[in-house]
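Report on the structure given below.
For this depiction, one protein chain was excluded, whereas all remaining protein chains were kept in their positions.
In order of appearance the chains are A and B, and numbering begins at 1 in each one.
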Amino acid sequence: MSNRWILSEYDVESAFQQPAPFLKTLKSHGLAVTHTRLIGGRRDGVELLTVNNGDFSFTTIPTRGMGIHQAKHGETRIGWTSPVEGPVHPRFVPLAEPSGLGWLDGMDELIVRCGLESNGAPEFDAETNRLKYPLHGRIANQPTEDVVVVVSEDGELCISGEVRETRFLCYNVALKTEIRTKSGENGFRIRDSIVNRSAQATTAQMLYHINLGAPILGEGASVVCPAVEICPRNDHAASGITDWSTYSGPTDGYQEQVYFMQFAGDENGQTSALLKNAAGDQGVSVHFNVKQLPCFSLWKYTAAEQDGYVTGLEPATNYPNPRSFEEKQGRVVQLAPGTSYDIDLALRFHPDTASVEAAEKAIVALTEGTEAKVHRMPQASWCS
Amino acid sequence: MSNRWILSEYDVESAFQQPAPFLKTLKSHGLAVTHTRLIGGRRDGVELLTVNNGDFSFTTIPTRGMGIHQAKHGETRIGWTSPVEGPVHPRFVPLAEPSGLGWLDGMDELIVRCGLESNGAPEFDAETNRLKYPLHGRIANQPTEDVVVVVSEDGELCISGEVRETRFLCYNVALKTEIRTKSGENGFRIRDSIVNRSAQATTAQMLYHINLGAPILGEGASVVCPAVEICPRNDHAASGITDWSTYSGPTDGYQEQVYFMQFAGDENGQTSALLKNAAGDQGVSVHFNVKQLPCFSLWKYTAAEQDGYVTGLEPATNYPNPRSFEEKQGRVVQLAPGTSYDIDLALRFHPDTASVEAAEKAIVALTEGTEAKVHRMPQASWCS
Partner (left out) sequence: MSNRWILSEYDVESAFQQPAPFLKTLKSHGLAVTHTRLIGGRRDGVELLTVNNGDFSFTTIPTRGMGIHQAKHGETRIGWTSPVEGPVHPRFVPLAEPSGLGWLDGMDELIVRCGLESNGAPEFDAETNRLKYPLHGRIANQPTEDVVVVVSEDGELCISGEVRETRFLCYNVALKTEIRTKSGENGFRIRDSIVNRSAQATTAQMLYHINLGAPILGEGASVVCPAVEICPRNDHAASGITDWSTYSGPTDGYQEQVYFMQFAGDENGQTSALLKNAAGDQGVSVHFNVKQLPCFSLWKYTAAEQDGYVTGLEPATNYPNPRSFEEKQGRVVQLAPGTSYDIDLALRFHPDTASVEAAEKAIVALTEGTEAKVHRMPQASWCS
């Protein structure tokens, strides 16, 4: 078909060169997409797909579970500067390291999915001390199968692919993802399906680790959340609870603070969170549905720039506690044989005061007339 | 030489393009071979060698220890549909995972070799609980060195290569393999040598995990074995002992059953096992020597199709128990410095009733007049 580019082929040429008819269709809609493979260093072999829809561009990484590396609006970078300086090929990310912390070697993207069998803090077998669930799971370091780019008749570009977490006899769940944008859209939309590929019932978890640094994050930046309940993850977070929504500038030796929240949604469950800069003339909002992603974590890590000055907006099916704790609290997704769990998520950039204010107004409206219940201390059912 | 193609070269061209004189020799004998490298997903970078000798074709995977991915006779697939959907590059198979189960992430082939330092269930250090021997060993996820394809004067094609399990100061054993076929042959022959490359005595284990699914496996299919003694691996296998040789169709929630056996051989030790379909008009036989491979395991896993409906015919130097148990039973191969242990194995497809019957008759003749000793319960010296 003239509107389709199938990338995961046996032939190098077709994988990296767009078919001429596809390219023509793409251009006619004011879109551009490139497929590259990086050379050298820890990024050696990483495939990138970069989409440009006019003022807005973003890069997704088939080699890393179709995470979003960075986005850009004009000259404004949407993302952060990780000390990891990726993207890092999964072969240099030792997920199986006995410590369970190998995932941190590849932590670099704007959007990193955490799942599917588990996410959250690493968990070890109580008897043998052996690693059971590595930090934030495997999906971000699995490569994507069956990558296809399609342009619809009305000019919507869709990148699709499937990322599998399959261990014979043990686990067989896939992430089917579709990432969409249109000419002139200041963002993109993701539709993920967590698919149970087995004939047996299974479970899954998903957390979207959405990471933002300068220039939107900075001293005086703030986050706007339609929270109905807020809980600090630990005593250290509790010590900063009154300032949970505002940010300091880069601070040497800053220790991370995490706040767990429940969000209000509209009549359909739709909700969003906004990070805006100090001037209120630039912001990024994240849109999702509380029926699909009922748990929200706000991660503050305003450390020195070279240590990765960043905040994380993290909608999820659960809180990032060890897997078994979340399971006891009923915060895992149950998947009957052959069924799937759909998640819709969008990211939007707001380039001026008017669009920032509109995004904020929509969030505030969700909790109009009600006050968030703010816990001063960690709560037993939220924090492991 | 005009009959030789050396693949492991420094130059991409020569590695993937056959020399013209070699190609000419190949064609004159009615043979074809292709070398490809896959792109994208978990198979990214995997090299394949596909041989076609007329009606019969098969694919071997240099990147995965020269295992046999699949074979085909006409339109009949010889192999199985693993949920893993490989071939998976070894870099996505976490053999070193503390659980010892990472091997299952790459379990996908028609023939997978399990060894060389160990095979069987994972084993952990009794004091520290740390992994000592991962499930089924390393050899299936080591790439092959020095791959060469040669055609002999009488038209026999031979793919050879060496797969090494070398850890400086610790272990240095190689698998030298030769895989042969001829025009019109409905199968292939493997000659493996397990070579002690060190000046010190060492030990090894080898098991051929030969996996078959539909269309040959199906409801009413059966296996014909020249067993002189049969023992269920555990209580669950014991519960199915009377039906050990027959198969049900795909069954949701089926739990695997394994039977350990000793086979009769002819005066030279030659023996074989046959899997035939319900109609008895298609089958696959496996040929080996009981002096080289004295232990046979039959693995039944007739689970749902999407969970990998399959059976394994598994001739081996030992039973797939933890390494130290097998060592106590004397079931490891002793290798003096510089010596090797040769193994011959062949796979044949039987496309019609006559050839199935002939294969069955040959097996039955091996135990003519004797009854297999069938243990109703697991035996202490066979089952850990």
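Going forward, contacts are C-beta pairs under 8 Å (C-beta built on N, C-alpha and C of every residue); 3 or more make two chains touch, one makes a residue touch a chain.
None of the values given here were measured: they were computed from a predicted structure.
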item	value
Touching the absent chain when the full complex is considered, from B:31, B:48 or B:131	B:131
Selected residue (touches chain absent from view) among B:42, B:164, B:233 or B:300	B:164
Candidates B:55, B:146, B:305 or B:344 - the one touching the absent chain	B:146
For chain A, the residues touching the chain missing from this view	36, 38-42, 44-45, 82-85, 91-92, 94, 96-99, 101-102, 104-105, 107-108, 124, 129-131, 252-253, 256, 303-308
Hidden partner chain, residues of chain B it touches	7-12, 15, 45, 47, 62-63, 90-91, 95-96, 98, 128-132, 142-147, 164, 166-170, 172, 197-200, 337-338
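The rule we apply is simple: only the chains that are shown with their structure count from here on.
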item	value
Distance from chain B to chain A - Cα centre to Cα centre, in angstrom	41
